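Handing you this structure, nothing more for now.
Below is a slice of the complex: some chains, not all, each in place.
First chain written, first letter: the chains are A and B, and each begins at residue 1.
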Amino acid sequence: MSNNLFEIVEEPIEINAIIKKVERREAGAITTFIGTVREWTRGKQTIYLEYQAYIPMAVKMLAKIGEEIGEKWPDTKIGITHRIGRLDISEIAVAIAVSSPHRKAAYEANEYAIERIKQIVPIWKKEHWSDGETWIGDQLENVPYESGRPNVKDVE
Amino acid sequence: MITILLFAHLQETVGKDRIELPIEQLTVMELKTALKQTYPLLELDHVMTAVNEEFARDNSKVTAGDIVAFIPPVSGG
C-alpha cells in the first residue's frame, strides 16, 4: 500500500499500514473501523462478496469525506482504504483510521466516515449467497434487493 | 463523443461497462431518455449521475469529451 490517505486497492488490507499513516506525536487516540465480510445476514449465508468501484471518483469522494472531517473535527487525521474485487468471509473490505489528540473526536469522525462512505462513495457490492446472487443497493444496508435489480428510488 | 460508464446491475443489464455516443451536447435528462430508447434501463430515472467524477443534476449539461457515470445506490463499506 502507498502513503496515500485515501485508496481503493485490490490486494488484502493491512490494518497496521493504515494506522501508520495517521500516527502523530501529538495524537493520543487512534480509532479504527474494520469492515469485514460477514457470513450470515438475517439467516442468509454469504459465500463471498464482489466489490466494484468507479475508482477515480471513489478516491475523490473518500478525499471529500476527509475534507468534511477536517472541517468538523479540525485536529484529526484520517486514512481510508477500501478494497474491491472478490472477498471471502472475514476478509477486510474497508479500513478507516482516525488519529486525534483526544478520543471523543476520534470516535465521532470515524463513525461519520463510514456513514458517508455508504452515502456518496461509488462502490457496489454483490452478495454471492448460498442460494443466488444480488447486487446490494441500499446505502445503509438495511434493504437488500430481492431481485438482481434494485427497486427504483430517487436518490437525489 | 460522450463516454458513458455503467456499474453494478446496470452493467449487467446492458452487457458492457461503457457506451460511447457521438453527441456534441445535451442534458443529463436528455441523455437518460436517449439511452432508455436503446437499452432496458428504466431505473436510469432514479440513479444518480456523475459528470467527470462529480455528482450532477438532471439539468446539468454534458458536452463532447465528458465522461458520464450512472451511480446506482452505493453499497460500499
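The criterion applied here is as follows: contacts are C-beta pairs under 8 Å (C-beta built on N, C-alpha and C of every residue); 3 or more make two chains touch, one makes a residue touch a chain.
All figures in this text were calculated on a predicted structure; none of them were measured in a lab.
J.: In the full structure file, how many copies does each labelled chain have?
T.: Written as a formula over the shown labels, the complex is A x2, B x2.
Here is the rule we go by: only the chains that are shown with their structure count from here on.
J.: Any idea how many Å lie between the Cα centroids of chain A and chain B?
T.: Result: the chain centres lie 24 Å from each other.
J.: Can you list the residues on chain A that touch chain B in the complex?
T.: 35, 51-54, 56-58, 60, 82, 93-94, 114, 117-126, 135-139, 141, 148-150, 152-156
J.: So in the complex, which bits of chain B are touching chain A?
T.: 5, 7-9, 11-13, 42-43, 45-48, 50, 53-55, 57-58, 69, 71-77
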